[in-house]
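Left out: one protein chain. Kept in place: all the others.
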Amino acid sequence: MSGDAVLEVQGLDVHFGGVQALRNLSFTIAPGKIIGVMGPNGAGKTTLFNLVTGVYRPSAGRIVFGGRPLQGLSPARIARAGIGRTFQSGRPFANLTALENVLVGLYYGADVRRAGATDAKRRGQEVLDFVGLGKLADRPVASLNLTERKIVELARALATRPRMLLLDEPLAGFNPLELEPAIRIVRRIRDELGITVMWIEHIMTVLMETCEHLIVLHHGEKLAEGTPGEIAADAAVGDAYFGKKGATKLG
Amino acid sequence: MTGAPAKGVIVALVALLLMLPAWGSAYAISFLVSVLLYVALAGSWNLFSGTTGYASLGQGLFFGLGAYAFGVSTVLLKWHPVVGIVLAAAVSAVAAVLLGLVLLTTRIRVAYFAIVMLGVNEVVKTVVANIKAVGSSSGLTIPPLSTNLIAYYFLLFLAIGVTALSYLIKHSRWGLGLKAILADEVAAEVTGVGTVAHKMAMFVLSGTLIGPAGAMIAWYWSYIDPYIAFDLSVSFDMVVMSIFGGVGTVMGPVLGAVIISGVKEALSTSIPQFHTIIFGVLVLGLILWCPGGLMQVYRILHRRITGGPRPARSRGAQ
Partner (left out) sequence: MDVTTFLQLLLFGVVWGGLYALIATGLNLIYGVMKILNIAHGELMMLGAYLTYWLFTLWHVSPLISLPLAAVSMFVFGIIMQKLLIDPLLRHNLSMGEFENATLIVFFAVLLILQSAALLLWTADYRVISYASHPVHIGPLAVAAKRLIVVLVVLLVSAAMYLGLQHTLLGKAIRAVSQDMTTARLMGIHVKRIGLLGFGIGSALAGIAGSLASTIYVITPTVGLLFTIKAFTVMVVGGLGSQGGTLLAGLLLGVLESFASFFMGAEYKDLSGYVVLIAFIVWKSRTSSAFVSEIK
């Protein structure tokens, strides 16, 4: 077991009704970094996140978080242990307000049992302020647009006081003007909050610019791993994405 | 429901009900016993099914279990009736825990859960009808109540208790977790909400409250048999009244129970089948016009009268 790894995955396998979604996946995540997860559609990226958060059970392999094995734990326990997560399609609780969404994270994920209601509200407001949605606290999520909803979901995940945050295509659906502010929030999450981030994204330029380390998946296997520079030069990766003809530069 | 006027109305109503026996007729009392029973039952159904979205079509199982627990305790074991009522709660609680462990620890589909509960009700009914010790299909005769007022006050307090509980939970942290589960179970889980614990707790709570109602009614009827104790229409009525009034709301089941009981009573003077038909048509009419039930009607009217914004059409909105 590596000394200060936040997350360690060894030999991970998972099957779904005859299809092997992940095969012998292994990697280690160092703390305090933004790690990008790349790969063509169907590579198994979201499946990986589902495994780490306990939504799926692996058929084989180990997942260790901060020295603690995660096998068999319910998603709720894993969330309380310090892993936060957002979904590709943005899944905040549509029947609640933005603040209430954050409060769920606070009460349940961060285990803020002893905080009184006013204290919790204050903390919730702080989280919303951090992501720039402070003014939307009492707005029902159903009345927000896609970008706002996804950021509320991010705030909710932050409210659970995670040590590691799994972001599944957080920028999907954002218009070009909204990208920069969102990327800044993720950087601040790493820099100011010290949270390790694993980031699935299709917009490769973003990953190349913000991530310190990249993992590339293809057909459920780890195709490559390394710094953005290394990955950009990797022919196999270019192959996977563009086929032999277009395998020139990435990013 | 918010605001001082609403609270004032409720307090006045409760006071009225508390004092009614002083001048109410025997007919009024027996009618109210029925209404209060259904307020308690519909409210208890809603405590689980309204908060988790798992519609149970066989919650009446606990009614029957409670009734029989009371029967066994009072008639066979010859214990004091109060013990019978407590036993009813205990038996229902245990049954709910067992059923919950089997059914609610998976992400079973809502429709299947509904039908399984229905099936369990039928299975238990058949099994009980074959147990000679409790009189098989002929059932048991139970020493009657000394006065109907016992049933009246018990059910009144049960109804108030269920409604109050519903309100308290709705406005608590636990209630927030329930709403999260209702909105998106998986998202709730990854946010740290233990969905199994929440579902189990509400299921057991619901069953534990329904059991004593069954026990009291058994005493009130002074007779039980498998067909009236585990009558499917008890389960159905609970569902219909809650949905009619507005699932997931605090006052919805109350309104639904009151109005549907009232309508049934008003119609029962004519041929029984006739009143069921009219009742069915009325229910159809309301649901087709306002699927959110009476509470939705109330909300829409309320906005129209106070000129507020149109209510948001979001899933699971209170």
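Here the chain labels run A and B in written order, and each chain numbers its own residues starting at 1.
Convention: a contact is a pair of C-beta atoms (placed from the backbone, for glycine too) under 8 Å apart; a residue touches a chain by one contact, two chains touch by 3 or more.
Every value quoted in this text rests on a predicted model; they were computed, and no experiment measured them.
K.L.:
With the full complex in mind, choose from A:G17, A:G72, A:G116 or A:P176 the residue touching the hidden chain.
P.N.:
Touches the omitted chain: A:G17.
K.L.:
Of the residues B:V14, B:L145, B:A197 or B:I287, which one touches the chain left out of the display?
P.N.:
B:I287
K.L.:
Of B:L20, B:V83 or B:I108, which one is in contact with the hidden chain?
P.N.:
B:I108
K.L.:
Given that one chain is not shown, which residue among B:N130, B:S172 or B:S222 touches it?
P.N.:
Of all options in B:N130, B:S172 or B:S222, contact with the hidden chain holds for B:N130.
K.L.:
Suppose we count only contacts with the excluded chain; which residues of subunit B make the list?
P.N.:
On the side of subunit B, residues 53, 55, 102-103, 106-112, 114-116, 118-120, 122-123, 126-127, 129-130, 185-186, 232, 236, 239-240, 243-244, 247, 271, 273-274, 276-277, 279-281, 283-284, 287-288, 291-292, 313, 315-316 touch the unshown chain.
As a working rule, only the chains that are shown with their structure count from here on.
K.L.:
Nearest whole angstrom, what separates the Cα centre of subunit A from the Cα centre of subunit B?
P.N.:
42
K.L.:
Okay, in this complex, where on subunit A does subunit B touch?
P.N.:
Per the stated touch rule, the residues are 53-55, 74-80, 84-85, 87, 91-96, 100, 103-105, 107-111, 140-143, 153, 156-157, 160.
K.L.:
Can you name the residues of subunit B that touch subunit A in the complex?
P.N.:
That would be residues 173, 176-177, 179-180, 182-184, 186-196, 312-317 of subunit B.
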